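I have a structure I would like to understand better, so I am pasting it below and will then ask my questions one at a time.
Only one protein chain is missing; all other protein chains are in place.
And then chain A:
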Amino acid sequence: MRITCPICGERDRREFYYKGHAVSLDRPAPDAGEEAWDNYVYLRENPAGETRDLWQHEGGCGAWIEVTRNTVTHEITATRLVSEAKS
């Protein structure tokens, strides 16, 4: 498996650390209420198809990367820096 780091280019999967779904980029406001926080902390989709998750290029440049991939075909369709995804 290869992941294209927006900074370093295409690299081997072993250089990356996997965190989880990119939901953590969308943290609810402190006063968003119990349901929003319950959702954010505990509930996850388990899609057969496209999903977005966070990887860190730990063995490379150190950047956090949002990876869009397909859980059925294993195709990676997009990567971008979290610092850009947030802005």
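What we mean here is this: a residue touches a chain if its C-beta (ideal position, glycine included) is under 8 Å from a C-beta of that chain, and two chains touch if they have at least 3 such contacts; residues count from 1.
Note that contacts and distances are computed from a predicted model.
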Message: Considering only the chain that is not displayed, what protein name does its UniProt record carry among "Xanthine dehydrogenase YagS FAD-binding subunit", "Glutamine ABC transporter permease", "Sarcosine oxidase subunit gamma" or "Dihydropteroate synthase"?
response: "Sarcosine oxidase subunit gamma"
- line: chain A positions in touch with the non-displayed chain are 7-9, 11-12, 14-15, 57, 59-63
